[in-house]
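All protein chains of the complex are present and in place, except for one that has been dropped.
Moving on, here comes subunit A:
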């Protein structure tokens, strides 16, 4: 399910309510992967006091629907839930929820990552930040999501 929300939402509540409503796969899932993206109060060295998230109504839902269908197909998911905020947002408020349910953890981890990365690259949302000094600026590009480089390989956890 895809939801675009102009209001503050509680991602944990969304996960519980959605899972409880999905009676047809009760007992079938062994892995739930939940990602929550939250607004920081800093970006690129500046203090950020708020932002406006603009989107392209219609295309946003269409792209997210395609992204979720692709992930369900690629990773044998039982289901997925994506919730994304639009409008005025304050630091510490959730921006995005991606929750996926699968029989096994590998599919759940990788599908959640795939949905999130595809959303970052294809879903038509744009952030305009409001800085502490009163300036406003559009965020020009998404980062790759890592602080360190080179990226850690999964095998480093298995040594």
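Everything below uses one rule, namely that contacts are C-beta pairs under 8 Å (C-beta built on N, C-alpha and C of every residue); 3 or more make two chains touch, one makes a residue touch a chain; residues count from 1.
Please note the rule applied: contacts and distances are computed from a predicted model.
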Message = Out of "Molybdopterin synthase sulfur carrier subunit", "ABC transporter permease", "ATP-binding cassette domain-containing protein" or "Alpha-D-ribose 1-methylphosphonate 5-phosphate C-P lyase", which one is the UniProt protein name for the chain not included here?
response = "Molybdopterin synthase sulfur carrier subunit"
Request  = Check each of A:15, A:31 or A:53 against the chain that is not shown and name the one that touches it.
outcome  = A:53
Request  = Name every residue on subunit A in touch with the hidden partner chain.
outcome  = 37, 53-56, 58-59, 62-63, 84, 95-96, 116, 119-128, 138-142
